[in-house]
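For this view, one protein chain was removed and the others were kept in their places.
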């Protein structure tokens, strides 16, 4: 086993060998194998936004097999999707790429100020499909957040007992926050902390802005002069907030569509000590060859092969 | 086993042999055996609309045995009904026609803007009655949809473990949608996608109209010039939205009562690549011989025996 | 076994021998043994209306043993009561009369427009007390009806697995209905249908009036000229709505107190093909000898010994 | 075994020998052993009203051991308290006095018009602590009463299966009743009936007033001329309402503090056929010797040693 992988695994000594094995699998697959860095392909937009909004731009993506193939060809560490999409390829591609079963999802057909996703999978389904990890979304800031925290608590306990890795999407949202606050540096750092305290092995957050949402936090940021001027500094603060870097934190690509802008963001994540990216729409909504090229560039940045 | 049946089964390789066996049974029964096409007789209107509105037009239908006999005589792939109706004939007609136990139902005696059916059956009851599949209705667009998604999640997991097929009626409805939006093409395609992502083997939707409900979707349909002008085109888009045709999608007959109009609709479903029809009131509310004749015409269209 | 009993049991071939045995017990006990007709004594008024309103008119009824004795002496098919009343005599009268344990009950001390009874017993308690059946009340028309449907679904499944008979009191009530609608013919027929679809072996409804509550139903009753002019005709329609007479439907005595009026009602039930009566207050609120005489007259009508 | 004890046990023939043994223990302990009468010491006021309001008048009562000792020294049939208080003495006084574990309790720190206590113990905890019975409070008249009824249903079933006695505190209260109605004779009798129907072995109610709360009941009390003029008559009516005296009904001391008044009340309970008293604050808020003297007087009345 690679030294860096061994070092990271050492942060998770409370876990059983089954979970460590699956965590090692995630870090030993694809182009970033052995680097301790991650690029994950997530495809839950069909459920979250509907099929046409997700796949019409690149209709090959209507076919669930396309995404398995894309993740494999690009050399991603893992492919994450809801139950149906994984079911439709898990046997065909058994063993070809580590899988993450998303256990909750939201559609865009109804909803209020305080979101709470539907449970759409289970730990046993993840085992049945050969997945290495479960994925779960929490919305800190929602009035229903305690329900989500309690759900992931139970699911994470079961997943760890059964040797799986726990990946938490921690997206601040809801009536407790302003729109701008959803990506505020204090809130994103807090969201990372909460996911870690809930027992996540891997945390996914959005790249934070320099806005500070909460007055009580603002006083501290100013008094302690926490550097948050650049994205790299903010990433560093988020990583610090994730148990001082002893939990894996990766970042979503957000909505930016311009390749140079994304690559700049990736460089900042790398420079701030982030562990990688999870890139959905910017991957599967492009033509295949373009997507492969794009993902290669992202991985090269994380691998230290380009600036 | 027929080649087409084998091809379709291959889409469900994540399932265990028990479920594949029951899926094969559905495709190997009746006049459409071996074609990969479906005509299913559903009779839940007694619960949903009351007995007189359902059966007075053809009083033979008050007797639960009538529907078993009709499904068998017409050569339907399967007969779907709630617990009571199946209990009242499952022993008498054991093995004569594949059964689908509907596990949830709504009555017309109360209700608000956001429907959520009552659970009226269980997976173990389906096994006890010799059924091949469970049926379940979800209402995407209802504020209570997450409750339904969570219910079918659990029931589908159990059904698959116990070797049954999962059929999901996906009917957009509720405060999140306009009345016209319930059959809008973007919404019906989305409803098919959701059912597939929730793990349905077979999805039932309504024939979609050319209306587009959601602004965010409208932009995509227009930008990508998705063809939705004819019913056949819309059916094709819905089938595409169901994992690019790798999940079985069938269509309900809706409220049209005129035979030529229905047959036209069936032709469009066939031309768009739909897998068949589920026809209730238009079957059992007609005199028996007329119903048999009508269903024969429908099946001939799907079997490619007539235009 | 009597031929008529055998015929009725044949309608329930989906049930296991345990349940068939208990159903046979109900039809083989008392003065109506072997006729396929039922007169059942229910005493849940102590819980539903309070003790004085129930028993002060005939204070012997305060003693739970009184009702066992009355049911036995009168030759009723069964005695139905809540947990406490059955506990207080089940050992003393073990084997003397089939028992029905009522599993839910409502008191008169609070409540809103949409009733939902409290669960007050369990299937295992029914077994412990030697009962042959469970009893359960549903209120179609209540906004909480789905909760009740889900409860009886689970209880009925368990009861059938453990060899008990399922008796459902189906009383339309709640914000979805007008007061007059609670006994409207369309609603009572619908209530019978729902109970049958939920898997009831025996359904209890109120004698229906000629009122039609729902506009959609009214159109059908008029178009199909369903005869509902006399009580016998309405009973016949309700029986038809209960799986064309293949489920046992019995009728409550309602609030009428005048013996001739009740006997007329009983004759109409008989003439319409009803399976019998369930008579509480009109039995136990009379002096014992008067009650025995009255019940004898009722049974004679059902037995065909008098007009 | 004493003849009267044997007679009372005979009312509970539906129960298993384990429960009968514990019921016999309650009737075979203390100064009233063998009389079929009860004086029980309950101490849940620390939870219900707070420590100072409960124990400051007699600070010895802050110590949980004090109440065990008091119940033993006074010769009470049993000592009832919440989990914490029993845990703090159950080992020290193991076998010295029958214990009743109160399984639900309310504090005075919040609350609305419709109370529902918190569950604070379990049947297995009662077994662990060597208790002979569980205690449970219901509030008929509360909009949340069905929740309580369902809770005691499940707990009572488990308790009976595990050989424990079920004691129900039945206190009408909530938005369904006027303040005066909480102790109205019709309501208290109804509350006793409900507790019995729910399967209680022993019922605790408050001494009823002559007020009649419900119009429908008032008509019956007047028509049937039910005597409710004196407390003894009202007690007799409540005992009658508890299965004609075949369930044990005991009375709380209420808030009266004056010893002669309490003793008068006790005489009326005795004269009306009540089975005893449950006396908390009037016992443990007095100095120990005074309390012992007072309880001796109460017991002498029940034992028939004084008028």
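Here the chain labels run A, B, C and D in written order, and each chain numbers its own residues starting at 1.
To be clear about the criterion, contacts are C-beta pairs under 8 Å (C-beta built on N, C-alpha and C of every residue); 3 or more make two chains touch, one makes a residue touch a chain.
What you see is a predicted model; the values in this text were computed from it and never measured.
Visitor: Counting the whole assembly, list the visible chains that the omitted chain makes contact with.
Guide: Listed by label, the shown chains it touches are A, D.
Visitor: Out of D:20, D:33, D:129 or D:263, which residue would touch the omitted chain in the full complex?
Guide: D:129
Visitor: Specify the residue from the set A:7, A:124 or A:150 that touches the hidden chain.
Guide: Result: among the candidates, A:150 touches the missing chain.
Visitor: Among D:34, D:50, D:75 or D:273, which one touches the chain that has been omitted from the display?
Guide: D:50
Visitor: In the complete assembly, which of A:1, A:94, A:220 or A:261 touches the absent chain?
Guide: A:220
Visitor: Identify the residues of subunit A touching the omitted chain, counting contacts across the whole complex.
Guide: 11, 13-15, 114, 140-143, 145-146, 149-150, 153-154, 157, 172, 174-177, 186-187, 189-190, 192-194, 196-200, 214, 216-217, 220-221, 224, 226, 237, 240-241, 243-244, 246-247
Visitor: Can you list where subunit D touches the absent chain?
Guide: 46-47, 49-53, 56-57, 59, 62-64, 82-88, 90-92, 105, 107-112, 116-122, 124-125, 128-129
Quick note on the criterion: only the chains that are shown with their structure count from here on.
Visitor: Quick check: superposing subunit C onto subunit D on C-alpha atoms, how many degrees is the rotation, to the nearest 5?
Guide: My answer is 70 degrees for the C-alpha fit.
Visitor: Please state whether the interface between subunit B and subunit C is built from the same residues or different ones, using more than half shared residue numbers as the mark of same.
Guide: Both copies touch with mostly different residues.
Visitor: Roughly how many whole angstrom separate the Cα centroids of subunit B and subunit C?
Guide: 36
Visitor: Just give me the whole-number Å value for how far the CA centre of subunit A lies from that of subunit C.
Guide: 58
Visitor: Can you tell me which residues of subunit C touch two or more of the remaining chains?
Guide: Correct list: empty.
Visitor: By the touch definition up top, name every chain pair that qualifies.
Guide: A-B, B-C, C-D
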